[in-house]
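Left out: one protein chain. Kept in place: all the others.
Here the chain labels run A, B and C in written order, and each chain numbers its own residues starting at 1.
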Amino acid sequence: MNFASDNNSGIAPVVLAAIQRASQGFAPAYGGDAATLRIRDRIAEIFEHEVAVFLVPTGTAANALALAHLSPPWGAVLCHVESHVITDECGAPEFFGGGLKLIGLAGVAGKIAVATLAEALARPMWGGPHHVTPSVLSLTQATEAGTVYSADDIRALADVAHASGLAVHVDGARFANALARLDMSPAAATWKAGVDALSFGLTKTGALAAEAVVFFDPAKAAGMEERRKRGGHLVSKHRFLAAQFDAMLTDDLWLTLARHANGKADRLARSLAAAGLAPVWPVEANEVFVSLPAAADRRLKAAGATYYGWDSGSLPAGMSVGSDAVLVRLVTSFATTDDEIAQFVEAAAAR
Amino acid sequence: MNFASDNNSGIAPVVLAAIQRASQGFAPAYGGDAATLRIRDRIAEIFEHEVAVFLVPTGTAANALALAHLSPPWGAVLCHVESHVITDECGAPEFFGGGLKLIGLAGVAGKIAVATLAEALARPMWGGPHHVTPSVLSLTQATEAGTVYSADDIRALADVAHASGLAVHVDGARFANALARLDMSPAAATWKAGVDALSFGLTKTGALAAEAVVFFDPAKAAGMEERRKRGGHLVSKHRFLAAQFDAMLTDDLWLTLARHANGKADRLARSLAAAGLAPVWPVEANEVFVSLPAAADRRLKAAGATYYGWDSGSLPAGMSVGSDAVLVRLVTSFATTDDEIAQFVEAAAAR
Amino acid sequence: MNFASDNNSGIAPVVLAAIQRASQGFAPAYGGDAATLRIRDRIAEIFEHEVAVFLVPTGTAANALALAHLSPPWGAVLCHVESHVITDECGAPEFFGGGLKLIGLAGVAGKIAVATLAEALARPMWGGPHHVTPSVLSLTQATEAGTVYSADDIRALADVAHASGLAVHVDGARFANALARLDMSPAAATWKAGVDALSFGLTKTGALAAEAVVFFDPAKAAGMEERRKRGGHLVSKHRFLAAQFDAMLTDDLWLTLARHANGKADRLARSLAAAGLAPVWPVEANEVFVSLPAAADRRLKAAGATYYGWDSGSLPAGMSVGSDAVLVRLVTSFATTDDEIAQFVEAAAAR
Partner (left out) sequence: MNFASDNNSGIAPVVLAAIQRASQGFAPAYGGDAATLRIRDRIAEIFEHEVAVFLVPTGTAANALALAHLSPPWGAVLCHVESHVITDECGAPEFFGGGLKLIGLAGVAGKIAVATLAEALARPMWGGPHHVTPSVLSLTQATEAGTVYSADDIRALADVAHASGLAVHVDGARFANALARLDMSPAAATWKAGVDALSFGLTKTGALAAEAVVFFDPAKAAGMEERRKRGGHLVSKHRFLAAQFDAMLTDDLWLTLARHANGKADRLARSLAAAGLAPVWPVEANEVFVSLPAAADRRLKAAGATYYGWDSGSLPAGMSVGSDAVLVRLVTSFATTDDEIAQFVEAAAAR
């Protein structure tokens, strides 16, 4: 009963087989191999747009390199106050960005509202030389609360951001889950909605380690090769990054895996709700957040379930976690089974 | 006939099988898994010393993180003028080190002589506040010239370095090749000879991506967890880094693979020498450097051989590459076969 | 009628005369002169404690160098959300600190309450490797709201900070004003209350450009010489920084000048209050903040008064600035005269 994180899962079998196949023979290192060259074209095809693509081994690397590339050191990256980039990367964006600032914006269910963004940009606190200047809006899709921005949400936010000269970045560590839920094209969910750069993560989806920074305007990517290299993020046996992407993007495996994870989250949420434990936020990707009575929490731990407690100021207005309860995050993945869900719900609901 | 680099090889089968096995079930992410915890103990056992170990996905990451951790931003890292850290990492040590300086020292066959180090440290160019202060001696083992420092070499260099307050770092991207050649214990080649920290690379040896920073004084590693994370180098599905190390360090696989590569380099060197193409430097690891007549170079290229030209100021005194010749580097790996060597030598020697 | 800032004033005559005297003859550069050496002893004497002292030309330099020295790059500096270091230095602490984070804490009248600090430190958002670790508490004395922490305030805050392993820094750009108001010894207001390092500013007090970083534990200052130099903040004709400090610290000139400024602020506040314009925060240093009716604002501008509008979320509970009014900051200095105050109040109060 592992619901701790989708990165607690292993490698999807098709991806593992692709790594195995890619290991035959010799290939140029550092991205000079044929598979890497193909991947750029494949991503361009999938996104229906020319792209510059930089494969990297971690999501933190993708985010930090992207933000550092989109912002000058005296820029400010606006993001949700509970987003991964501001809370969970130990200052990676600040380090790669030469000391840029991340500014956290509040918002229910992990989402930034258009009015909140507009109000933040209107504050008299920006502009050189004394103040940093907003340079990037970074959205998380799916969000830390397991919710999803609609294309219209993104379009509206991007319009406000672009009007003030900000670039729009999406942290897509769970982009596949969001896209599977939105049921729209990658293009519609990104550049058509105003996204300038995407941290395109497939590790949580089921890869070993496969992340990419995708720029929809290749001209904006000048110098990124060097930035990646000096960040230590140019993997030498690069064909293995490419092989993972190739396997994932063939026959929509990434979306199939994400749909599986999303479906298991739905099932988990339904079952918990039926047991009186309704999720605190809509389940729109592969995460379920519930307020667990302390007794249920103890039973689950005793039964060997693993998951993390969660701390959030992003609950809906009027909702709070009771004193004898704990807010927990439950994450599903390509590897989650109905059995595990049934066991979990049984332990949670038992009395 | 791929002699371009050992990172052009794939994954050694035993390592690949270990990745496959590790993919079963769920495991905590970010190094909280059992395999990762075991690896530290295993490395301590192999090196016969307590250690702090940080697994990372690239050699550049290992070097840059290690040097940044051993040196203040106002420190100078002394290294061979043709070493990887100063020429081939696009400034990664400077970036991670907050703008530290790398100072290149000349030396025949890729090696720094003790007298050269002593003379450099004695120059009146060091010391705050106006000048940077030497903080680290970084040695490459095996060197960029495919040569190997003996334990006595390292001991003598380390003594000079320590006497001036420098820490001693070894870039061990080809540490296995060096160790296999030296035929001594890992301990004898490192901390017993005065090494403080090691970039312990197994990717070139035959892993997918498996590098580590090893500190022989764990107290010196305080804060390194955070440094790795904010560098984007804490891999989420960390068990797969651990699995590669585990496979490599079981039954001395790493040394077996390195011995294979070294043996193939010896064979290639002998065959080339018999054809009148003696290596310019002693072949002490898995690299052979020869001055190739232009005609041979053309024949080899036409026959599909891949290798890199080399530019070096590190040739033995009096030796130079003729105007109608090119210095080339030939690298062998666990995957190199006698057939390839035979084909290569035939094409090189044909007339 | 210049109430824009105390840095709009010139140089106090005694300080100017000291610069003139110091210009006679030759003197070693970069702090090797006799006057610089004397200043450290003088500051130690005044603070009744051994100190390490680093003179620099700007307050931003003092703050950024101090915070970078007290915090690792993965540290968090906790400060008031409206403090100069977080809002007005364009990211200088982040730049010098290798990408550290500044965390803004709310608080009425520019002050951080002990409970607020304790609550912030208790949040489950800290600690490596994923999260930054609180490393420094930075207090502004006098605050951005023109208020002053008592020695007891600082003691209580420092106790909470130290208990969690944080160092305590004071941004003392207006330290003289605070001290003059507190009427206590420099020692009592700093190290005796738990302060570890002080940005000791005398520019606003009446110098040309004279700031210092003072460490009360000289051992903690190791490496600071180099940090200052490579920050470009080691002034070559250093005797002129020393001369300014010398003049200021002789016969308590700094406190005399600060008392003058404070007294003028009191007078201005009293006169404005008599005209129905009571300050929004207690006037405890040399700044007066009032909510100015739009008409008064227009009259003052027309009459040639200069001052800045102010934006603050730090007003007392229940207080707000009316829609037809503007919150303004009025700063006095050693150069403020009663005449200017009278003119200002007359223009403000006229109807």
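One rule holds in what follows: a residue touches a chain if its C-beta (ideal position, glycine included) is under 8 Å from a C-beta of that chain, and two chains touch if they have at least 3 such contacts.
Quantities reported herein were computed from a predicted structural model and do not represent experimental measurements.
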Checklist outcome for this item: Whole complex considered, the hidden chain contacts A, B, C
Checklist entry - Which listed residue (C:Gly59, C:Gly104, C:Gly172 or C:Pro279) would be found touching the missing chain in the intact complex? => result C:Gly59
Checklist entry - Which listed residue, A:Glu48, A:Asp88 or A:Glu225, touches the chain dropped from view? => result A:Glu225
Item to check | Residue among C:Ile19, C:Ala44 or C:Ala188 that touches the chain left out of view | outcome: C:Ile19
Next on the checklist: Which parts of chain B face the unshown chain closely enough to count as touching?
Outcome noted: 73-74, 87-91, 94-102, 123-125, 128-132, 311
Checklist entry - So which bits of chain A touch the chain we can't see? => result 30, 72-74, 98-99, 128-130, 132-133, 223, 225-230, 234
Checklist entry - For chain C, which residues reach the chain that was dropped from this view? => result 2, 4-5, 7-11, 16, 19-20, 22-30, 56-62, 64-65, 89-92, 94-96, 203-204, 208-209, 226, 229-237, 240, 306, 335
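We adopt the following convention: only the chains that are shown with their structure count from here on.
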Checklist outcome for this item: Note, CA centroid farthest from chain C's centroid sits on chain B
Item to check | Where chain A and chain C are represented by their mean Cα positions, the distance between them in whole Å | outcome: 41
Checklist outcome for this item: Whole-angstrom distance, CA centroid of chain B to CA centroid of chain C, is 51
Checklist entry - So how far apart, in whole Å, are chain A and chain B when each is placed at the average of its C-alpha atoms? => result 35
Checklist entry - Taking each residue of chain B in turn, which ones touch at least two of the other chains? => result 30, 226, 229-230, 234
